[in-house]
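Notes for the one structure printed next.
One chain of protein is taken out of this complex; the other chains stay put.
Here the chain labels run A, B, C, D, E, F, G, H and I in written order, and each chain numbers its own residues starting at 1.
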Amino acid sequence: MDKNAMREAIIAAKTEKGMSWEELGAAIGMSPVFVCSAALGENSMLQPEADKLCEALGLPSTVSKALQAYPIKGRRAATMITDPLVYRLNEVVMVYGETLKEVIQEKMGDGIVSAIDFTMDVEKVPDPKGDRVKLTLNGKFLPYKRW
Amino acid sequence: MDKNAMREAIIAAKTEKGMSWEELGAAIGMSPVFVCSAALGENSMLQPEADKLCEALGLPSTVSKALQAYPIKGRRAATMITDPLVYRLNEVVMVYGETLKEVIQEKMGDGIVSAIDFTMDVEKVPDPKGDRVKLTLNGKFLPYKRW
Amino acid sequence: MDKNAMREAIIAAKTEKGMSWEELGAAIGMSPVFVCSAALGENSMLQPEADKLCEALGLPSTVSKALQAYPIKGRRAATMITDPLVYRLNEVVMVYGETLKEVIQEKMGDGIVSAIDFTMDVEKVPDPKGDRVKLTLNGKFLPYKRW
Amino acid sequence: MDKNAMREAIIAAKTEKGMSWEELGAAIGMSPVFVCSAALGENSMLQPEADKLCEALGLPSTVSKALQAYPIKGRRAATMITDPLVYRLNEVVMVYGETLKEVIQEKMGDGIVSAIDFTMDVEKVPDPKGDRVKLTLNGKFLPYKRW
Amino acid sequence: MDKNAMREAIIAAKTEKGMSWEELGAAIGMSPVFVCSAALGENSMLQPEADKLCEALGLPSTVSKALQAYPIKGRRAATMITDPLVYRLNEVVMVYGETLKEVIQEKMGDGIVSAIDFTMDVEKVPDPKGDRVKLTLNGKFLPYKRW
Amino acid sequence: MDKNAMREAIIAAKTEKGMSWEELGAAIGMSPVFVCSAALGENSMLQPEADKLCEALGLPSTVSKALQAYPIKGRRAATMITDPLVYRLNEVVMVYGETLKEVIQEKMGDGIVSAIDFTMDVEKVPDPKGDRVKLTLNGKFLPYKRW
Amino acid sequence: MDKNAMREAIIAAKTEKGMSWEELGAAIGMSPVFVCSAALGENSMLQPEADKLCEALGLPSTVSKALQAYPIKGRRAATMITDPLVYRLNEVVMVYGETLKEVIQEKMGDGIVSAIDFTMDVEKVPDPKGDRVKLTLNGKFLPYKRW
Amino acid sequence: MDKNAMREAIIAAKTEKGMSWEELGAAIGMSPVFVCSAALGENSMLQPEADKLCEALGLPSTVSKALQAYPIKGRRAATMITDPLVYRLNEVVMVYGETLKEVIQEKMGDGIVSAIDFTMDVEKVPDPKGDRVKLTLNGKFLPYKRW
Amino acid sequence: MDKNAMREAIIAAKTEKGMSWEELGAAIGMSPVFVCSAALGENSMLQPEADKLCEALGLPSTVSKALQAYPIKGRRAATMITDPLVYRLNEVVMVYGETLKEVIQEKMGDGIVSAIDFTMDVEKVPDPKGDRVKLTLNGKFLPYKRW
Partner (left out) sequence: MDKNAMREAIIAAKTEKGMSWEELGAAIGMSPVFVCSAALGENSMLQPEADKLCEALGLPSTVSKALQAYPIKGRRAATMITDPLVYRLNEVVMVYGETLKEVIQEKMGDGIVSAIDFTMDVEKVPDPKGDRVKLTLNGKFLPYKRW
């Protein structure tokens, strides 16, 4: 079973069970963002969590195997870029990319923020003037090696 | 004075004064991220803050005028995209774009997170295994209008 | 049922029933432009309207479910861009984009016109020298937040 | 004097005089959108209006000559596309392009809406929940010739 | 029946009947260039001509219906651009585009030549030094509206 | 003197003398289209005609030398492609490219129409419903060699 | 039978018969380069040679018909460009393109070398330091028409 | 002196002396194609030949130094690709790339033809039906290493 | 059997047998990197090794035949470029490409490092601060021929 078939199987089961990513994350003890990314085929899971996810959704072990496979990442990027929600994130990088480089490197030195040793969180922030969304990205700072 | 000349004038004065974006933000009562983005030419300031920034840096009122002008945004995007720090942010959008759409829209309904009514914060998180960087994006959720 | 299957089912039923977008809009109490965009898979509908649309076209509830799903938007953009009708709209943005920025921001301040809190209308304007088409776009002005 | 020099001369004079596009349009009896587009170098003017515009701004006849020259259009398109205000317009074409084709051609037959025999209007619509912007595009419908 | 199926049905029938575009044009009283473009899916026909074409080729009314549908145009452009015959036409636009703008606008004023209210003709010109091909494009001149 | 300087010199002199391409073509016994293309730097002239053109415009022999140099062609293509007049020509190739291949090769066999052994003509066609422009392209047919 | 099916049929038969392009060329009296290009779908053959090729490979007349059809050329270009053998040829054009223009036009005048009235030959050149490959391209020189 | 200045100096001196690439090649004992490529900045020369070339053209030793520098190759590729002479070469690679791979690898095994250990020759072939140009490329065959 | 089917067959058998690339390389006496590249369809094998690989995996001779076929290389490049592991390698070329050119050519003269007469090795380097990966590329230096 490849990642595409896995993805469809998970989405279908999730819809039928009426479970949210939040609930699935709670069921296996992981972040809903990570669980969703693995289900969409952009991250791999270790066996215990993969098995738990399949159990929660009533899916066979072939799906768990597929969840454990190492994915080729970013394959949906071209498809998603026209979507307004995704484009707004891209716009933040286009408009604020140089700003973030300036501010981060002034604080931390010459280096980067890892997108590998990295976590991300999504939170709903109720607001009388209209609810807001808070995204928190937390990555290890990696200084450029000089050799 | 156009945005390019303004940008160079501010960077030069900031370097000479040895002030950080943090200090400049404190001096005028705004976020260091926003101040930096305006100095780089990606945001406009209102007159009081623009004047204060120029005062802090010993710059003439022509710089303040340029800071108040409305910028064409994203003009440095193509130049910055090969830089590893900026690319890592772009990679997050490529790898997690669909995940964020799934998680956000499940929580909030069909809509987007504004990149306009939006704030962003950069924080250093000391960690014995290597310091980390925390980025917080906070944007208003805008539901798609159905008419 | 995914958005592609939904789209084909709706177009087929609409053709067979000989109903126009105008009539379908009237039947469910929404704008024909919005109804058409949802039928093509570029917007989602709430259940009451989705059900009414399916009823008007004699389509099963699986189509209504698909209409309520949140779409990935803009997926047909690359296919449509060579079509002369669509290219003319694109040309307006290419030729008048900076003009609109100038005129709108002079009037409203530094910000954008929302494409989310947004409605659009198409009207035929009879004219003895050749009929005309009037497009009306109405979007909320969103000022850039300074923080 | 080429279009770039003309453009800078007009913007500079307009800023110094503190006149809006609205006022300039009124001064010469044309739409502010058209006047702005000609000033930016995307349209040509006839001599009487070009002369009046120069008179209003205290500019010499070389500027009027440059205003009358036929421009190469769309040259700023690549520069403007990353700007959020312009991108939102582009997004409307990407998301609603096929919808507009469907709705317009159902109403008018197989053909296009002219971007040449065409006018455009920008209006501020005060609204207690946040002011809105109304764009009106009005173009001649041109049926495809069958021969 | 979509445009692709229609296209294959017409080409197959035309090959079997051994009829040329010239003959098909004559049979229905239209230009062979237009008939061919409609058969390939780049133009729509009115019912009488569509029916006559199907009659001439012994094709069912579903093909006639497909011929009357309004096409999304230019979908084969990317596929054809490497073909030497098509590239030569493209080369003419690349090499002579600015020349044609200069010559046409000097003669006609600021405007364009319509590709909608437009006819095209292909003629073989026998020549002892090698036969030639004469293409004639005839389009309505549309002056830019100034408003 | 390179082609850019030559081009500017010729346009400036032509504007000052108030001569049209038609008149310049007549003055040196060549087609106005060809003369214009050479003046813009997309074709080379032989010495007699280059000298005559310079004489007609009161330009020095360095301009004639530059006219005789062999140009790198198509260098303005990317700049011109957003201009509506040029785009319409490009659109004809995108929409009708395959049609022309079909019609020409059915008539002439497998081969191409030369864009080298090639002439082009622009004609104004007065019409009560709006004047038209007739472009005539005449190129040698070159059959593919089979070896 | 379209060009893709033809191509597969020929490659399969050629592999089974164990015949080289050299042998196939000899069998039908044509260059192995041309025969191969026609078999791959990039050139058309006349009936006698197409029939002989099918006879040599034991293929039915439908393959011969497909060989006689006029191809859309260059369709495999994007697929082949990453292959090192093909990229080296492309590199020669990138590195030596201007050189060849200089040397050829100095010798021959302003014009091009035809890729239509053109033959190409591949030869193995044994060499003790490592065998070499000699490609010979022979094309008609076409002077630019001045009119 | 960088490669651009060197290039201009050589072209200017060559034009003034009225020497051809053929004559310059003979003067220094190298192929005219190679000499031209080095003069244009796409190859480096060893000192003896670089000195001889400068002597032949009356140029100072700074030009010889620049000729000996190792170039960044292919920098003019994007500029030349629209030129018809260069495009025809590119077209040969697009149309015949796969053919050449087939024919060469059948003859030589799995590997490539070097564009580094490589020579190229241009020859005029007089022909009563129109002169022809013969290009000969001769490159070492490099088999893929299997390890 | 084409390269895609071969690839799937090998990966499936390898997974079932639970063999690593290391073990497969040892089994047939070749580098694991090369074996993997051939299995993925980016290199060809000679018959003895291809047969041994099929024997080790219990695969039929049709797979061996497919392994011996000469591949079109680089076909997965566009799919892999968004994957972070592959992008990091690409980033090394983007950031250090000019550096490597400087350092290599200063040491070796004007020329290139072959990617054909070339081997590559991957080694795990245990490190208490986190294991490392050592890639060793070893290619023949090819000096540019001057002729």
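In this section, a residue touches a chain if its C-beta (ideal position, glycine included) is under 8 Å from a C-beta of that chain, and two chains touch if they have at least 3 such contacts.
Since the structure is predicted, the reported quantities are computational estimates derived from the model, not experimental observations.
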item: Omitted-chain contact residue, chosen from G:Ser20, G:Gln68, G:Thr82 or G:Thr136; value: G:Thr82
item: Where the unshown chain meets subunit I, residue by residue; value: 20-22, 32-33, 36-37, 40, 42, 73-74, 76-77, 80-81, 83-86, 88-108, 111-115, 118, 120, 122, 124-125, 127, 129-142
item: Positions on subunit H where the hidden chain makes contact; value: 72-75, 77, 115-116
item: Subunit B, residues in touch with the chain not shown (by the definition above); value: 79-80, 82-84
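The criterion applied here is as follows: only the chains that are shown with their structure count from here on.
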item: Same or different residue numbers at the subunit C/subunit D copy interface, by half rule; value: same
item: Of all other chains, the one whose Cα centre sits farthest from subunit C; value: H
item: Rounded Å distance, subunit B centre to subunit G centre (Cα mean); value: 55
item: Per-residue overlap in subunit H, given as positions that touch at least 2 other chains; value: 80, 82-84, 91, 94-95, 98, 101, 105, 111-112, 114, 118, 142
item: Chains touching one another, given as label pairs in label order; value: A-B, A-C, A-D, A-I, B-C, B-D, B-I, C-D, C-E, C-F, D-E, D-F, E-F, E-G, E-H, F-G, F-H, G-H, G-I, H-I
